[in-house]
Each structure stands twice: as C-alpha cells, then as structure tokens.
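In this view, the complex is presented without one of its protein chains, the others remaining in place.
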Amino acid sequence: MTWITNAWYVAAWDHEVDRTPLARTLCGVPVVLYRKLDRGVVALRDACPHRMLPLSMGLREGDSIRCKYHGLKLGPDGVAQEMPLRTDPVNTAICVETFAVCERHRFVWIWIGDRDKADPALIPDLWPCSAPGWAFDGGYYPIACDYRLIIDNLMDLTHETYVHGSSIGQAELMETPITTAVEGDEVVVSRWIPDIDPPPLWRDAIKADGRVDRWQICRFLPPAAVIIDVGVAPVAAGATPECHDQGVRGFVIDVMTPQTATTSHYFWGMARNFDIDDAGFTARFKAQQGGVFMEDVAILEAQQRSIEANPDLKPRAYNIDAGGTRARRAIERLRTTDVS
Amino acid sequence: MTWITNAWYVAAWDHEVDRTPLARTLCGVPVVLYRKLDRGVVALRDACPHRMLPLSMGLREGDSIRCKYHGLKLGPDGVAQEMPLRTDPVNTAICVETFAVCERHRFVWIWIGDRDKADPALIPDLWPCSAPGWAFDGGYYPIACDYRLIIDNLMDLTHETYVHGSSIGQAELMETPITTAVEGDEVVVSRWIPDIDPPPLWRDAIKADGRVDRWQICRFLPPAAVIIDVGVAPVAAGATPECHDQGVRGFVIDVMTPQTATTSHYFWGMARNFDIDDAGFTARFKAQQGGVFMEDVAILEAQQRSIEANPDLKPRAYNIDAGGTRARRAIERLRTTDVS
Partner (left out) sequence: MTWITNAWYVAAWDHEVDRTPLARTLCGVPVVLYRKLDRGVVALRDACPHRMLPLSMGLREGDSIRCKYHGLKLGPDGVAQEMPLRTDPVNTAICVETFAVCERHRFVWIWIGDRDKADPALIPDLWPCSAPGWAFDGGYYPIACDYRLIIDNLMDLTHETYVHGSSIGQAELMETPITTAVEGDEVVVSRWIPDIDPPPLWRDAIKADGRVDRWQICRFLPPAAVIIDVGVAPVAAGATPECHDQGVRGFVIDVMTPQTATTSHYFWGMARNFDIDDAGFTARFKAQQGGVFMEDVAILEAQQRSIEANPDLKPRAYNIDAGGTRARRAIERLRTTDVS
C-alpha cells in the first residue's frame, strides 16, 4: 500500500451521495454509500455477507438495504434485519463491515482504517469550502495514476509554463523565487510576485486596471489534500504573505483518494471571497479550471504509463520539487508509524 | 483446478457441431470439434502438433483435417496422414491429442481427463432430454463466472423472489419449507406447494382454472448438471412428491462446463411432457426462459467480480444454501479422490 490507512479520505462530494446507493472503491476497498431519511450517510463494504453480490445492486428499504440476490436485509449499522428465507430467525451475528463517515466542508469523508481511531477532529481543515463569506464549487474526476503524482504536480509551481502555457502561465512566474516550509505534517510552497500586471483571469476578477501583487501558496495537508491560496491585491493596498485579504482571493481545493495503487479519485474545487453570489461567474470559473485540469490529466496518466514502461528508472527530484518531496516524506512518515 | 477432471462435460449442443470445425476451450483445454461423414464427432486438441496453429483454422478434408499453415494432414484418430512436404514419408508418430466424445440427450459430451476411464455409462442421466413423449429445446450461453456459482444459483429456490420478481416469483414460494437430501453423489432440493392458484405460466400450460399442487425439485448430478422437475397438477388428481405426472410437468435442464476458473459455458434447456408437438409453445417458452436467464447472468457476473474485488472476504452459507453447499461438497469429494 502506498497510502496512510488510518486517515480521513473524501469518499464523495455531498451532492453525489443520495438515497440511491453509490458504489466507489476507496483505498482498494469496494464501498457502497447512501443517505438515510435523516440525511446521515451510511458506508458499508460493497459485498453482501451472504454470497458477496455488491450491495450497491440492492434495494434501499427505509434506512436499510436489501441484497438483490437472496434478499438478506441489513440495517445502516450493518447488522442483519431479515434473513434470505424470511421465516428463518434473524441471526444478528451476520453483518457487513461499516465505515465511519463524516460530512464536512461539502465533502463526505470516510475512514477506511481502524474505526476506533476515526476522530472527526482529524479531518483536514478545508475551511474556505464552508466558511461564511466564501463561495465554493467544483467537480469529481477519475484519473489513472498514483495519487502521489497528483500531489507532486500540485506542490510544484513551475509546470504551469509548459503544461498550461495557453491558460494560467505567466512569464513573471518563472522569475520569482519559491520558498518551501515544513509545518508539522504540513508542507507549504509559496511564491509572492510583487508589482505586476494581473493576468486576464485576475484582471477580470478584480475589475480594475493597475499593478497588483500576486501570490500562490500551496499547502499540503495529509493524508492527500493540497489547497492553493491564490489571488491579487492592488499594490497600494499593502498585502503581505501573512495578510492578503485586501484584493480578490481564492483557494484551489484539491483532494485525492487512492482507488488502487495506480488509479485515483480527484475532487477539485474553487473557493473564493469575491462576487460570491454571482452564479454565472462560478460556472465560468469552474468550466475554465476544468480545461486546465484536463491538461494535467494528459501529463499525469502519461507519466504513470512511463513509470510502468521503464521499471529500471526512477523519477528524481530537483530544487523545484522540494514541496512534493517533503509532502511524500510526510506521507511516508505517517504511513510507517501507522500501527493499524 | 476447481473441477473434476475425469468426468463427462457437455462440449456443445448436437446442432452446434457440424462438418465445419468448431473451436471451444473446455476445462481449460482448447479443443476443435467436427463431424465425420458418418456424423460421428471428432474432438482434437486445437493446436497442430507441428507449429501449433489452431487446427480450427484448417480445412477439413473428408474425415481428416489439414493445418492451414504447412498442410500437415491429421486423421480423425489424430494421427498424421500426410506431411507438410507431401513428398516426405509419413511419420505416424506425429499425432494430436484426441478426446473421447459421446452424443447423448441432444448434447455432445467430452471427457478431458484420462481417456481410459471414459465410460459412457458415467454420462449424467438427463433422460427427459431424449425420452419418448417429451419435447426438448434450449440454448447455449457463455457466462463470465466460476461454474460453481451457477450451481449455487440453481440449487437455491429462494433467489427467484428478488432476481426474478417480475417473472417466475410467487409469494407462496417463500412460505413453503424446503427439504434437502443427499443421494450418493447427487443432491436434491425440493419444495411442494399444495393447493394454490397457478402462476400465469402454469395456468397457460394446464389450460384450466382451479387450484393446483405445484412442485420444484432440483437435482444436482456431478460433475456439473442441475435438472429441475417443475409443474402443477389439479388438487383433485392427488399428485405426490413421489408421483406427479397427473398434470403438466417439465424439467429445466442446466449443464455447465468450465472454460477457465472464472468463465463457463452454460447449456440450458426445457423438457416437457405436454403439447410436445406445439412448436410455437416451445419457441415462446424458450424466449421467456431466456429473459429469466439474463437476470441471472447479471447477478452471477457481478458476484464473480465482487469475489475478485474483495479477496479478504468469503461467501458464506445459510440454511437456504444447503443444496449448493452439499453439491460443492460432492464436487470436492470427487475432485480430490480423482486419481488422474
């Protein structure tokens, strides 16, 4: 396994989980998710304890689920409520594995490891996704690569020039130094670009001409999230790396969940503190970022294939990879000290 | 291997094998089948002993087959009759493996194991397929699951409610006790439902109103057949589990042959002792059952995938699985005492 077992991972967007069962393989484990009448989320191993038919093919009855094959009915606690032959006495020793879930920051989080350790306080703090004064929306993308290649990509602020040359790249970015800092299990990679002309996207956001300060601050949060603080402020406003709410500000939210060792679920979104009620802007912003993301998908899936096709070679790390390297080191440290 | 090696398996329906070679992988072994001029069936390993091109790509000449690559000609006894270079003297030590075959009950049976043990008396007794006074027809279906999952399915009389709720399910079925009996290497699961209104299919078959007794008697015959005695008789006729030819009676014939450990050939048919000359009824009956079977295919293939996706789990058996469990036990006993 290449991931931390005892940790919260995003299973789905809040809007993806409804009364109809949803099947998704998370950290290598087939899981079925559905909502109870009180909207609480149930997560069960997606295999009937009887003959292993996926429960996601079954029928939800009230807050329970009934297997499509022989009709074994299981409650939201995973315990048998009715036997395949209805006249048989219920054996409550029959049960399916359940997983701790928690809804927060617009996501449904799941804990695949040791359930006793599933403390909601350990959920990564993605505050811009749910804080008042911020608007947040995004999408779900499956991607055929190791989830750590996505983290490498996000913690690196230089690939924009070549991968995204036609969209968010900007010449000044290449000339500005990058700083990397480790804060406990988190890693921060920052770039502060003072006194420049804003690129079109930010010019459109700030709705004014004139020179701005621009920033990009990537923060890795274990087990597998990267949030990127981005924005611009008029030079005169005096924004600093420590305090920069003077202009327009957003957070690119990237949360990855391993599906297998070489495939991943990618949950992407954008939170912003400006024009938060402008639904049209939200939709345009999301569509634009989707296009940028597709450029990354082509690179990441080719990189995964190349790693498999060249088993005698290994990726190396240079200066620009300091952020990704330190994030991987944090994952490895937490993974190996994980007693589960 | 998960199957008994020294046993007769169905290779094909009698109408599937003709003068044109037919390729089919049976119990993991590529086989080519064709008929001689006297209509006897030839079964050879589907690989030329010379350079291994499939013989099924070759040309049948008289009762022999000639490889498409270099023209090695092999007789129906598998022995070389002509060398690739026709002027070379024939080396009769060159031969391809042949398999014992036997045509019975409308099927072509093959013995993949030790040929010396291939006694036709060991062919499972599917008498309703060929007895006078009975009509029989059916079809061939490939299915991507372990052949034993199909046996489990057929030896279980409760899945009808959930899998076939819209076709052959009936509420009374769930309320009638099931009995399981082991008779040597055979296993019998029975349900006798007295004094009910017949479901539409049987009402149509018996062509009369009024209460009936209904029965379902599943019999497993090694290595891999299940025949199900089904029907209804007017209550007044006094049918019993031992003797029930008073009304309309049929046998669902299910014969499985492993292709690989996770794929199977499924030969399905229906034999009946009423309206045996009504070709239209035969065709409607067959079409209806084909639809029921497709509901099973969806379940069985999903079950196979789930078993592979959850390697840490195992299917369990409850009361209703007594028939399948005992059939698997018989297979395992015969498999491990099989000296080949």
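So that you can tell them apart, the chains are marked A and B in the order they are listed, and the count of residues begins at 1 in each.
To be clear about the criterion, a residue touches a chain if its C-beta (ideal position, glycine included) is under 8 Å from a C-beta of that chain, and two chains touch if they have at least 3 such contacts.
All of these numbers come straight from a predicted model, not from anything done at the bench.
Summary of contacts with the chain left out: across B:Ala7, B:Leu22, B:Cys67 or B:Ile112, the touching residue is B:Cys67.
Of A:Thr161, A:Gln246 or A:Gln288, it is A:Thr161 that touches the chain left out of the display. Within chain A, the residues in touch with the undisplayed chain are 152, 156, 158-159, 161-163, 174-175, 178, 299, 302-303, 305-307, 309-310, 313-316, 318-321.
Within the entire complex, the positions of chain B that touch the omitted partner chain are 25, 30, 45-47, 49-54, 57, 66-71, 83-88, 91, 94.
Note that in this section only the chains that are shown with their structure count from here on.
Measuring from the averaged C-alpha position of chain A to that of chain B gives a distance of 49 Å.
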